[in-house]
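Have a look at this one.
For this view, one protein chain was removed and the others were kept in their places.
For chain A:
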Amino acid sequence: MINFCVPGTRLCLAGDTHIPGTGTYERKGYIYSSLAGIVKITEKEKVFVVEVQTDKGQNIVPNPGDVVTAEVSVITQRYARCAIKCIRDTPLEKPLRALINREEVQATNKDQIEIHKSFRPGDIILARVLPIKELQSYQLTTAENELGVAIAYSDADAQMVPISWTEMQCPVTYNKEYRKVARVLPESDKVDKEK
């Protein structure tokens, strides 16, 4: 059974058993649709989540705690400026601006962090969104083992290979460069961990 809906369609009563999910809103004790699409009801821990599924545009916005993929654009003494390209597994249509403060680069030795020894412009990094909402751009952190530089290119335009969690080496010139390297987990490991 497929139920279509348009914005403003009353879907069901809101209460302890039914809660509004994505694409819906609650008003005066009822759940209404805010998108045009198909109504999906999924059961989660004895509660039915009412959602609306659409064919395009996920309306995705970085929420605190999400892991994002970003490209470093500018580095200064105090912060690194970057552009969010991807939230979790969903690529964005347009990049969003974000900031990594010096203190948020790594978890240990916070007073000895130097930005130019952690990132370079052009690096692709993995980072987590912080719940700070004062500044105009999103705040990110890489203070976890799994977060940091994932892909970096050397002066010889070769993709560098991580040799420790602070260094990467160019396979062409054998030059060593400092980076805050991410311990990227292979896909198979990730699935095991989730299980």
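Operating definition for what follows: a contact is a pair of C-beta atoms (placed from the backbone, for glycine too) under 8 Å apart; a residue touches a chain by one contact, two chains touch by 3 or more; residues count from 1.
Throughout what follows, contacts and distances are computed from a predicted model.
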item	value
Among "Exoribonuclease phosphorolytic domain-containing protein", "Proteasome subunit beta type-1", "Glutamyl-tRNA(Gln) amidotransferase subunit C, mitochondrial" or "Phosphatidylinositol glycan anchor biosynthesis, class F", UniProt-listed name of the chain not shown	"Exoribonuclease phosphorolytic domain-containing protein"
Chain not shown, touching residues in chain A	2, 4, 6-10, 23, 25, 27, 32, 34-38, 53-57, 59, 61, 94, 96-97, 133-136, 138
